[in-house]
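The structure's right below; bear with me while I get my questions together.
Heads up, one of the protein chains got dropped from this complex, but the rest are sitting where they should.
Going in written order, the chains are labelled A, B and C, and every chain counts its residues from 1.
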Amino acid sequence: MTEGLAHLDYIAVVILFAIGLYVVLTKQNLIKKIIGLNIMETAVFGLIVTSGMVDGGSPPLLGQGLEPPYASPIAHALVLTGIVVALSVTALALVLILRVKAECGSIELDELLEPDE
Amino acid sequence: MRNALALLIVIVLAGLMMAGVSQLPPPGSPDGAVHRHVAAHYIDGGTEAGGAPNLVTAVLLNYRALDTYGEVVVIFAALVAVLAVGLSGHSRGPRRQPDELPVSPVVDRIIRLLAPFIALFALFMILEGHVLPGGGFQGGVVLGALLILLSLVLGPRRIRRMLPTPALFWTRAIAPLVFALTAIAGLALAGWLFALPEPAWLRELILVGLELAIGIGAALALVGFYLSLEADHHD
Amino acid sequence: MSPNDVFDALILILLITCALAIARMKDLAAAVILFSVYSFALCLLWVHRGAPDVAMTEAAVGAGITAVLFFYTLARTGRREK
Partner (left out) sequence: MSELLLTTFAAVLIAAGCLFFLAGTIGLLRLPDFYCRLHATTKCDAVGAVLILLGVALIAGADTQTVRIVALIALIAISSPTAGHALARAGWHAGHRPWTREENDEPE
């Protein structure tokens, strides 16, 4: 990468994380919050995979005729586990949201927080 | 007002993160922290030490098997939690039932035509995961997506019939169970948890077994998530 | 700037645009679809980074299954954000 653009990936990842965090903080709709959380998660995955990259590197597969340097396999393994756990978290959150909807009739946080008369 | 405060917090945080990130070596440079310590060792160890030519699989199932065990347990716990919290047998909110759109014959035919190929591909990814890109999680996710696709087309009832409950009860827990067994077997045969015993064919057998367990576990977890979100007549 | 860098930069711009659109979107179904687009762009980037394993998982999970789960939730909670 050319000098000025060297950290472009990291900057983009930080921006994505900030957008996700903003969605989580400000939106009142619970589903929207979960989508924001997903954006934050993918931003972190992006950071890890990017830091595992080597210039001109190939996927970490031995015996396939690929030349070293290889990208870091640890980063990939971490992200792989991360994606599946993120999916589990999302599913659990969605089920909880359905439960909230069934019990309280709304999934807007400001309506849920209003004290009942 | 609150939004402005949130924006301020986010901007401050992003600024701090930018400052931190700019101290890192640029992405792609070989002297990043990720490349210097164990990663180099894993890559040098090669197929012999790692047990699998696909280094990602080697890290997941050999070097960091304990972490993967934890993850498998997390997925299983999430599945249990989803099934427990799910709306089955409870007063459900009114579901906005769209008036039933019968499945188009074209879509139905094509999905039936393609399903075996997708299943084959998922199995290939699971079984060849230690050589080629792919592996338990990837193949399991594809398998789960296939089951979800089928139940979108054929109706969830057919899928429930395909996955009878008593069998599901144990199969859902297959990944943690197989992992625990492997850990103990490694301890007994070679002296430490998740050790892969010596003959090459046995190693490969164990790796494939682990991949299959992960794959089936992940696929069933996905289907479980899907069914409990979709549930209108959960039994 | 090599073609590779241009490709990277384009995908990063697409990612940020998608994320901003998701943040602004009032229609939650559209936001979920945009999240699928976002996931596919990300998985393109990861193939480019030499991470095919991760890209495969992200394509199936992020773009496929997550969207299905969200849609089933939206079917019961309504697709408009207030």
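Note that in this section a contact is a pair of C-beta atoms (placed from the backbone, for glycine too) under 8 Å apart; a residue touches a chain by one contact, two chains touch by 3 or more.
Computed from a predicted structure; not experimentally measured.
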Exercise. Among the chains present, which touch the one that was left out?
Worked result: B
Seminar exercise, completed: Only one of B:L8, B:A33, B:A84 or B:I110 touches the unshown chain, namely B:I110
Exercise. So that we can see where the missing chain sits, which residues of chain B does it touch?
Worked result: 98, 101, 104, 106-107, 110, 113-114, 117
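Heads up, the rule we're going with is that only the chains that are shown with their structure count from here on.
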Exercise. When the C-alpha atoms of chain A and chain C are each averaged to a single point, how far apart are the two points in Å?
Worked result: 10
For this session: List, in ascending order, every residue of chain C touching at least 2 other chains.
Result: 52-53, 57, 61, 65, 69, 72-73, 76-77
Problem set entry | chain A: positions in contact with at least two other chains | 1, 9, 15, 22, 50, 52-54, 57, 59-60, 70, 75-76, 80, 83-84, 87, 91, 94, 98, 101
Problem set entry | Residues of chain C touching chain A in the complex | 1, 5, 8-9, 12, 15-16, 19-20, 22-23, 28, 31-32, 35, 38-39, 42, 45-46, 49-54, 57-58, 61-62, 65-66, 69-70, 72-74, 76-77, 81-82
For this session: Could you please specify the touching residues of chain B with respect to chain A in the complex?
Result: 2-3, 6-7, 9-11, 13-14, 17-18, 21-22, 24, 26-30, 32-35, 38-39, 42-43, 46-47, 53-56, 58-60, 64, 67-68, 71, 74-75, 78-79, 81-82, 85-87, 90-93, 131-133, 135, 137-138, 141, 218, 221-222, 225, 228-229
Exercise. Which chain C residues qualify as touching chain B in the complex?
Worked result: 52-53, 56-57, 60-61, 64-65, 68-69, 72-73, 75-78
